[in-house]
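One structure, as C-alpha cells, below. Some questions next.
For this depiction, one protein chain was excluded, whereas all remaining protein chains were kept in their positions.
Each chain carries a letter (A, B and C) given by its place in the written order, and its residues are counted from 1.
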Amino acid sequence: MRISIQEAPFDLGQEADQFAAGRVDMGAIVTFTGVVRNSAKGDLAAMEIEHYPGMTEKAIEAIAQQAKDRWSLGDVMVIHRYGRLVPGDKIMMVATASPHRVDAFEAAEFLMDYLKSRAPFWKKEFAADGADWVAAKDEDEDALSRW
Amino acid sequence: MRISIQEAPFDLGQEADQFAAGRVDMGAIVTFTGVVRNSAKGDLAAMEIEHYPGMTEKAIEAIAQQAKDRWSLGDVMVIHRYGRLVPGDKIMMVATASPHRVDAFEAAEFLMDYLKSRAPFWKKEFAADGADWVAAKDEDEDALSRW
Amino acid sequence: MDVLYFAWVRERIGLPKERIETTAATVAELVEELKAREERYEAAFADLSALRVAVDQELTDFDAPLAGVREVAFFPPMTGG
Partner (left out) sequence: MDVLYFAWVRERIGLPKERIETTAATVAELVEELKAREERYEAAFADLSALRVAVDQELTDFDAPLAGVREVAFFPPMTGG
C-alpha cells in the first residue's frame, strides 16, 4: 500500500507500470488520475492546494484500509499533491488491483469519493477576477451515501 | 479515439501517459488494465486469444461510440491483444477522459462490460490437465443489464 | 457466401472458413443444411443456445435473413476483456 502526499509532480506512466508490475494474481488494475482543469472561461492561472500534514496521511490510510476491508484488493495506491499547480497538471492518482474488475472499479471510486470529502485538502483557484477557495459540492458529499 | 487490436504486448505506462498528455479540459482520466491471472491451482501455462478480424474492430468502435454518446467524454482508448499470453501478461486496456470523474468511471466500466460479452474474442486456457475454452459467465451477461 | 467458425465451433467442424452455396432463406435454415451434411456439423450445432451468430460482421439471431449476405459466422458466447 503506497500512500504519498507530495509537492513534486508524479509520472502517471511510471506509477502505473510500477503498480502493475509482477502481478499474476490480480486480473484487474484500475487507475484514476485527477488533472487540473481550466475554468469554463479558460482563465485559470493556477491552483494552490493546502493540506493538513499529519492528518492527511492518517485520513488517507484509514480510507485505503476501509477499501481493503470491503473489497478483494491485492494492493492500493494513493498519490496526492499539494502546492501550486497549473491547468493540465496532474493533482492526484489512485490505483487498485483486484482479482476481479468490479472490485477494482468500485474500490477506486470509493477511494475517490472519500478523498474528495474526507481527506484534508483545500483548493484555491487563481483566475483573472481574483482568487477563490473552491467550495465543496453537495454532490460530492452525497456521493458518500452510496457506500 | 484509439482502438488497437494487436498481437504485440503494449506498455501500460506509455499508453497511459500518451492518453493523458496535454489535456487541460479533462479533469478525470481512468484506465483499466486486464492481466492474465493464473488459475487457482497455479497451473495455467498459457492462454490463447482468438478473435474475428474485421468484426472485432467494428464491434469495439460501436461500443466506444455508444460510450461517447452516453457520457461526456473527451477521449476513449481500447487496446486488446490476441494470440498467446502467459500469466502476468497484460491482455487489454481501456482508458477514458472526461471533465468529471463519474463519467470517466462509468464509461470505463461500460466499455469493459461490453468488451467482455459483445466483442468477438474467445479465450482458451492451457493448464496441466489439458486445454479448455473459457466459458462465458452469466454474471458477465447480467452486467450488461445495468446500462 | 463465406461461413466462418471460431473457437470450439471451429475446432469441432475442423476448419475456420468455407465457401458455401446455399438457397437457405435464414440463418436457421443454413444451420439445418449444415447439420444434414456431416456428423461434425451436427456436433457443432447440437445446442443452438450455446452459439452466437454474426451476419456480415454484426451480431444477430438465428432467424436473420440471408438475402444479399456475404459472410456468416458461428461461435460460442464471447469471452473477451
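General observations
Heads up, the rule we're going with is that a contact is a pair of C-beta atoms (placed from the backbone, for glycine too) under 8 Å apart; a residue touches a chain by one contact, two chains touch by 3 or more.
Just so we're clear, the structure is a prediction, and the values are computed from it rather than from any experiment.
Within the full complex, the chain left out of the display is in contact with A. Although one chain is not drawn, the whole complex shows that of A:L12, A:V30 or A:A119 it is A:A119 that touches it.
Counting over the whole complex, chain A has residues 34, 49-52, 54-55, 58-59, 80, 91-92, 112, 115-124, 133-136, 140-141 touching the chain that is not drawn.
Simple rule for what comes next: only the chains that are shown with their structure count from here on.
The geometric centre of chain A is 48 Å away from that of chain C, both derived from CA atoms. Put simply, the C-alpha centre of chain A and that of chain B have 23 angstrom between them. Mean C-alpha position of chain B lies 26 Å from that of chain C.
Shared interface positions of chain B, defined as residues touching 2 or more other chains, are 34, 112. Along chain C, residues 81 each make contact with two or more other chains.
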